[in-house]
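Encoded as structure tokens, the structure appears first; notes follow it.
Only one protein chain is missing from this complex, and each of the others stays in its spot.
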Amino acid sequence: MDYVVAVLLPQLLHGLVFGAALGLLALGLTVIFGLLGVMNFAHGELYMLGAYAGIAVIGMTHSFWAALVVAPLAVGAIGALTEVTTLRPLYRREPLYGLILTFGLALVFREGARQIWGGDMRRIMPPFTGSTPLLGMTYPNYRLFLLVASSVLLLAIWLFFTRTRAGVLVRAAVQDAEMLDGLGVNVPRVFTLTFAGSAALAALAGLLLAPIFTVYPQMGVEMILLAFIVVILGGMGSMGGSVVAAVVIGLAQSLLTLWMNPQRVAIAIFTIMIVILIVRPRGFFGREGVLE
Amino acid sequence: MKRVTWGFTVLIALAALVWIAAPAVSQPKVVKIGDLGSKVGVFEGYGKYQTWGMQMAVEELNAKGGVLGHKIEIVSEDDETKPAPAVRKAEKLILQDDVKLLVGAVSSGATLAVMDVTKKHKTIHWNSVSCAEFMRTTKFHKYYFSNQPDSRMQATGLAKYIVDKMGKKVYIFYTDYAMGQSDGRQFKTALEKLGGEVVGVAGAPLDTKDFSPWFGAINQSSPDVLFLAFAGTDSLRLMTQLHSFGMTKKYKLAGIDCFLLQQDLPSIAEPMEGFVQLNHFSPYNPDANMQAYNARFKKKFGTDANIAAGSYDAVLFWAAAVEKAKSFDSDKVAEAHEGMCVDNTHIGRQCIRKEDHQVIMDMHLYQVKGGKNLPIARIAGNDSIGEAMVGKDPVEGFTWEIKKK
Partner (left out) sequence: MSRAVYARVFSRWAVIVWLLLMLLPALPFMSKFYLLLAFDALLFGTIAMSLDLLMGYTGLVSFGHAAFFGLGAYASAALLERGIVSLWACLLLAVLVVGLYALVVSFFATARRGIYFALLTLIFAEVVYTFFRYTQTFGGSDGIQGVAAPRLVGDVAIDSPLRNYYLVLVYLGLAYLACRVLVTSHFGRVLVAIRENEDRARFLGYNVQRYKMAVCMISALLTGLGGALYPGRSAFATPDLMLWTVSGEFIIMVMIGGLGTLAGPVVGGAFFVLLQEKVSSYVDWYFIVIGLVLIFIVLFMPRGLLGIRDLLGGRRWRTTA
């Protein structure tokens, strides 16, 4: 019992917190994949830009909350601009060109951020400090807030996709963009807005995680791989799958550290993932025939 | 089609040749020295101060007419904190720029790799930042010199203070690559020799984002003292996270000399309060030499100096050795270095030990108070340097296993 309270439960909580935040990042990635067939390598850099934009806004307004609103909007605008200028011309070509293009975009964003803000690590102070006694241990308030905020956001996004006309349109575009075009919907605009939304989501994840992980130009590089794994594991293009997979990865990562050296955990996660993909090639909820 | 393809290949190849060959002009009466360090990534801060330290030395030397009548010029390269680019850039500095002295690198992994290059190409190599214990032992070579106290020099003095003043049960948490492993190993050995108890050890990879998965194990083994062998941005993240989990107040803290540079401390003063480390320099040390150096440094760069600025001495030693040898020839300069003393280094008079080319440095225990590294005790250089072990394995018989009491 002591073991459960002192060790197991905190570890579970770590996993949940991280999984929920990872879910935010992966969700944007999977929507874009479903819509454009592009695995966006620059998604990690949008996540990074979100944190830097947050720092800029906090510098001006001294308010984390203002940053939480403004930074995603700013990065969303960058996303829209990027989509219109670079990705749109590629729609009629093989999706692999999109993959390669976003790799180039990632390089430019990352290096650009380093030129603008410098390569050193920045920190964002959490809007509230202190910790709460919870389950016999102290848990930082900010991490609890992160868990709540991520969950609420995920719920809101789910409502958006199921209850609003805009959300339904996006889902329809994922299914069959040409049909939607035939129905008189401005499909390119749906694409652009969705890309902007995905970028804003990544930025939000970046800003929310920044007080814990700190901010530096390379911060997106490692997260993006994890997000890729989540998207593949959840089933490419499946939004629910991504969220489930994110939580599973988060939990697996933190629970496995109890029984093995945290360094081995990375190998274990990849191995599990390969096994799952061999057994269930389309991940948890992947549909047959999506861009195969 | 093939003809056109290959025609273009030839054209592009020729253009490339002209391009790379173009700037191969050198000015007379200039001697170049190489500055190899991290300009991006985890250790960026250390690389910056290494460069500044060198710049200051070069400026002062050039004002006095340079060395052997040559103006000194610094060529800086970024090693990306990784061994592979470090080797490539070291080769570039030596073979292309023909540097007569190479200072670097910052990360121990990169420095160890660069030592192979400086050995192969017979280039004077000074290390002012990295602290793995292999450099002056198994990896040692004739052209290698160091004025950075390595992990062996830091371990005994610090372990003694911890056992005497802070508590006997210690948890060792280290960054899992050359530097952290070395610091963890030497500290564990020293602590156990002095009767302390290591209640747990764990390594986290370089550039870890979230340290909280390790916290459960630390709390479970209930230590008195946390010994932290991290550096750069890893340290900042670790301290922020330890603090948010209330662990900076629960345990006493100690760590390695390069855990955080003085410049980073004010922004993280509260978590770092009471942190103890052993090193050679602090801008808050009242020592007259350090104060004089720091004043000059501050005037030039607008900020306090720190331990990474020890590269200042590297250039001074090298220049003195060149003057003594009356030549830039590596063999002669290397021999001139041995046993040499210089009076005006950033921490006063220092001498190079002949056997393993380590500068014998007085060390100070520092404790962080209000974001400042304040000295609490001094350990004479001869007491901390340890025996010369060139060619011997400094970690023979070592094991990470914990002796259960």
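Each chain gets a letter, A and B, in the order it is written, and its residues are counted from 1.
The rule is simple: a contact is a pair of C-beta atoms (placed from the backbone, for glycine too) under 8 Å apart; a residue touches a chain by one contact, two chains touch by 3 or more.
This is a predicted model, so every value here is computed, not measured.
The omitted chain makes contact with just one of the residues A:A26, A:L90, A:M121 or A:L169: A:L90. From the options B:K139, B:K252 or B:H364, the residue with contact to the unseen chain in the full assembly is B:K139. If you put the hidden chain back, the residue from B:Y177, B:Y284, B:F301 or B:F328 that touches it is B:Y177.
Counting over the whole complex, chain B has residues 1-10, 12-13, 16-17, 19-21, 24, 39, 78, 82-84, 87-88, 91-92, 95-96, 108-109, 112-113, 115-117, 120, 139, 176-178, 181, 205-206 touching the chain that is not drawn. Residue positions on chain A in contact with the hidden chain: 33, 37, 39, 41, 86, 89-90, 93-97, 99-101, 103-108, 110-112, 114-115, 221, 225, 228-229, 232, 236, 263-264, 266-267, 270-271, 273-274, 277-278, 281, 291-292, in rising order.
In this text, only the chains that are shown with their structure count from here on.
Between chain A and chain B the centroid-to-centroid distance comes to 37 Å (mean Cα coordinates, whole Å). Listing the residues of chain B that touch chain A in their complex gives 39-41, 44-45, 176, 202-205, 207, 209-210, 212-216, 219-220, 232-233, 236-237, 240-241, 244-246, 267.
Interface of chain A with chain B (complex): residues 6-7, 10-11, 14, 18, 114, 119-121, 123, 126, 129, 131, 137-140, 142-143, 212-214, 216-219, 222, 253-254, 257-258, 261-263.
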